[in-house]
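Missing here is one protein chain; the remaining ones are kept as they sit in the complex.
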Amino acid sequence: MRHLLRYGIGLVAVMLAVTGARADTVRFGAILPLTGPGAMIGTQQMRGIQFAVDKANAAGGVHGNKIEVLFEDNQAKPDQSILSFNKLVDLEHVPMIFTAYSGPSLAMAPLATRKKILLVNAGAQADKLATASPYLVNTLPTIGDEVKVISKYLISEGKTKGAILYENDAAGIAGRDDFVKYFPEAGGTILSQEPAQFGQTDYRPSLLKLADAKPQVMLVSITAGLLQMAQQYKQLGMKFTVAGTTFFADPATVADPSSEGFVHTQVRIDAPPELEAEFKAKYGVNMEFFVRQYYNATQIVLAVADKLLSEGKPLTGQSMHDELFTIGKFNGLIPLEFKSNTATVPLDIDVMKGGKDVTIKQMSAD
Amino acid sequence: MTAYLQASGVEVSFGGLKALNDCSFTIQQGRITCLVGPNGAGKTTIFNVITGFLRPGAGSVSFKGQTLDGWKPQAIVAAGIARTFQNLRLFVDLTAVDNVLASLPAQAGEEPVSAIFRPFHVWSAQRRRREEALAILDRVGLSARSGDFVRNLSYGEQKLLIIARVLATGAELLLLDEPASGLSAGALEGVMTLLRRLQDDGKTLLVVEHNTRVVQKIADDVLFLHQGHLMAQGSPETIVNDPALAEIYFGGAL
Amino acid sequence: MDFWLSYLTLASIYVLLGLSTNLLVGIAGIFSVSQAAVFGVGAYIVAFFLMNDVMSFLPALAIAAVCCVALNIVLTLPALRVAGDYFVVTSFGIQLLATAVFTNWTGGTGGANGLPGIPPADLFGKALEDTSSETILCVGGMVLGCLVFWLVMRAPFGRLLRAIREDELAVAASGKSVLRAKVSAAALAGAFAGSAGGLYATFLSFIDPSSFDLDSSILLLTMVVVGGARTLAGSIIGPFLLLALPQILTLVEIPTTIAAAARQLIYGVLLIVFMLFRPQGLAGEKL
Partner (left out) sequence: MLALQLLCNGIVTGCALGIVAISFSFVYSTTKIFHVAHAGVYTLGGYVAWSLLAHGFPAPVAFLVAVAACTALGALIQTGLYARLERRRATHLVVLIASLGVLAVIQNIVAAVYTANILQFDLPWGAKVFTVVGNVRLTVTQLLTVVCSLAAYAAVMWFSHGTILGKQIRAVASNPFLAEITRLRPRRVHVYVMAIASALVCVPGVLVPLDFGLQPYNGITPLLTATIAMIAGGVGSITGAFVLAIVIAELQNMSLLFIPGEWSIGITFFIFVIFMLFRPTGLFAAAR
């Protein structure tokens, strides 16, 4: 018991010290996986947000206020997300939080509804996110929307026999389920489906088994290891079409000769070359898809905040939520519109040719 | 008449080595029997067989007419046979009295259900059992050290405690593995007196002992084991004075 | 306020898990890295009953606890049969197997997508909607768990377990069944883990396999090691400290890009340092 007291008092003292607040800055939160298997994407997302905030601060902030984003690591786990959410909302009083990954976003959604905190997701695409909470907005379409589009496209190209390679996690399974639903709806049949473990990059057994069903097209629903998948597909001498969603836009994969002819939907998110150069100069890496997405989402949030502050309104989750839908249309890196909680964004059909993504068509989910 | 403890034709082999080879003997109730023989004769092995720690390859052991074949160690203790180990195996991080308490049979609260749901019953029962344990410590002359941790006891005290622990099981046949080895002359006297007293209290003792002087003093019967086989059985005098046995025992050094 | 309450609630749940791990690993000496799997089973069972409106919270929790008792006995049986290190691998295997089941049995567990929308716990017909009543429930659970642990360790059963940790052979020679004592300890550990699972599911209202994976098992182990093995105080200090560590680390200025890896790194360093210099943890006994 003596131990309990001693360590307990010390702990409380330290934790109180942690939570000292700072004034006169506009503060938002971001709960991202910065460690663990999701860290790769989480780090990109964090950089996207930080890059946008740094630029905005350099330009004078929002309505003269400095902006600060408090990053919390949730390791892509729901329980850590809840703790982080409560910490940001309760101790730091942030009105808005960036989220990523379907599991954590879904876990936080009921809390967001209860506490009226705006959650902005620019990365996860699970279909359930569209309806999880009125306070959860998604700046990119769900996987369902993308899969619907690619299904239609594939059928229009005469590819009616499909197979699925999916990653055995929430995002991968969502893609599989959508394809199982929309591909037959568009007139195709699914011959076979195989999973791969998240984080594991040996796709050969799964590819071989899928190829054995002799499909015309294989939908790939994986988020990591695309390059390895492409190389193994090529090495095994496979010939059927490979199709995917925005996840495919991994620059290393696009640049690799083995991905020649892969086709995928692409959520349009362009970055001007000078912006890309600036990012590269700062971080030493390319401005990847998720960097752009979160850069874009941050610009939307800042636009909303700027509008509210210039009208002299308080920054709360409620006011930001309302203002977001009042403004409705945003012109960041891409034009997007909030008709529902999920932004309507044009989708491209891209084909990888000669190390580049070539847009061949533009389609919409509806 | 059925024998008190009877081993018949017991065989144990480790790899190719026969530790016990057609080993048969009986011991009688109320007596102190000493088990002697050179190193590797199988003395500890027969202890392990009797107490259920080793399954013999052949042969059987019976106690008061009842065979013990295939019994688990705890069942054999419950039947009335308990043992000590040559290297003591005391619970060194527990106190002396807790060592004794740990061996008292059938205690309330020795499984979680009663410990959780009947705590007051368990605690009052514990207080009574503690008295019992202290009485046992008193019997071996350790009552002054009941609250001390075992690692703080002297070797002689530890040897007494191990006897207290075997007494706590309530067994009537005690198998003691070298209870007197490594002791000073004074402590040796004490242990020998204690063993005699236990006999007077109605216990039967089977004792592994190397010291011939001790054997001559305490033993009623002596069993001489050699290469896993009973070579001779008799009174201490006949065994100790048998030159052939001495030759084996001391390897001709005498 | 809610942050402190949710911290307290989660810590209470982890204390129950710490007690479970401590009983099994620290006290019974069964090195299990699959406690998170048992925790998960408890959580999924309670979630299933509440989401399908089969029964109210308390009976569901009781059923979860009973199932986890049975499960933990089955899972630790190999430990009674194979030697220590082999069981470690078996235990790793059990944990990975459990993760595979949680992830792939879509019908029962919602698969990798998890189960969203688990209703809050209810007591005597009254739903505990807000954080503070959830906190009271979980802290109550923790206090009850600690009381049980304390009673058990004070009773002859506790002494028997200590004796077993020191010398199984001597315990057997004293006429006690080592097997029965270990199975009892495993059963109790299962009850703790199962109850913790039920509380966790209702508190978070969302569960998915990532909360019950190998990393979680290792985190539990770290909590026990840092807090201190084999004592009640250790099982309480460990979870409270390790759940606070990420918050405390925000005091230190490190580049955000490596902050996360740095935290995991600190867990590793903690394990090494404690094992080298203080294997009894902050408030425990020799491991």
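Order of writing sets the labels: A, B and C. Residues in every chain begin at 1.
Note that a contact is a pair of C-beta atoms (placed from the backbone, for glycine too) under 8 Å apart; a residue touches a chain by one contact, two chains touch by 3 or more.
None of these values were measured; they are calculated from a predicted model.
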{"item": "Neighbouring shown chains of the undisplayed chain, as defined at the top", "value": "A, C"}
{"item": "Residue in contact with the excluded chain [from A:K66, A:R114, A:K181 or A:K209]", "value": "A:K209"}
{"item": "Listed residues A:G61, A:P195 or A:P215, member touching the removed chain", "value": "A:P195"}
{"item": "Contact with the hidden chain (one of C:S20, C:Q35 or C:T90)", "value": "C:T90"}
{"item": "Touch residues of chain C, complete complex, unshown partner", "value": "25, 29, 31, 77-78, 81-90, 92-94, 96-97, 100-101, 103-104, 214, 218, 221, 225, 257-258, 261-262, 264-265, 267-272, 275-276, 279, 287"}
{"item": "Contact footprint on chain A, counting only the chain that is left out", "value": "35-37, 39-40, 43, 168, 194-197, 199-202, 204-206, 208-209, 211-212, 224-225, 227-228, 231, 234-237, 252, 258"}
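What we mean here is this: only the chains that are shown with their structure count from here on.
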{"item": "Distance-to-centre winner among chains (Cα means, whole assembly as reference)", "value": "C"}
{"item": "Far-end chain from chain A, centres as C-alpha averages", "value": "B"}
{"item": "Separation of chain A from chain C, taking each centre as the mean of its C-alpha atoms, in whole Å", "value": "32"}
{"item": "Of chain A, residues touching chain C in the complex", "value": "1, 3-4, 7-8, 11, 14-15, 17-18, 34-36, 39, 42-43, 46-47, 50, 71, 73, 75-80, 82-83, 86-87, 89-91, 102-103, 106-107, 109-110, 126, 128, 132, 168-170, 172-174"}
{"item": "In the complex with chain B, residue positions of chain C that touch it", "value": "148, 151-152, 154-160, 162-163, 166-167, 169-177, 180-181, 184-185, 187-188, 286"}
{"item": "Chain A-touching residues of chain C, taken from the complex the two chains share", "value": "1-7, 10, 103-104, 106, 111-114, 116-117, 131, 200, 204-208, 210-211, 215, 228, 233-234, 236-237, 240-241, 243-244, 246-248, 250-251, 256-257, 259-261, 263-264, 282-283"}
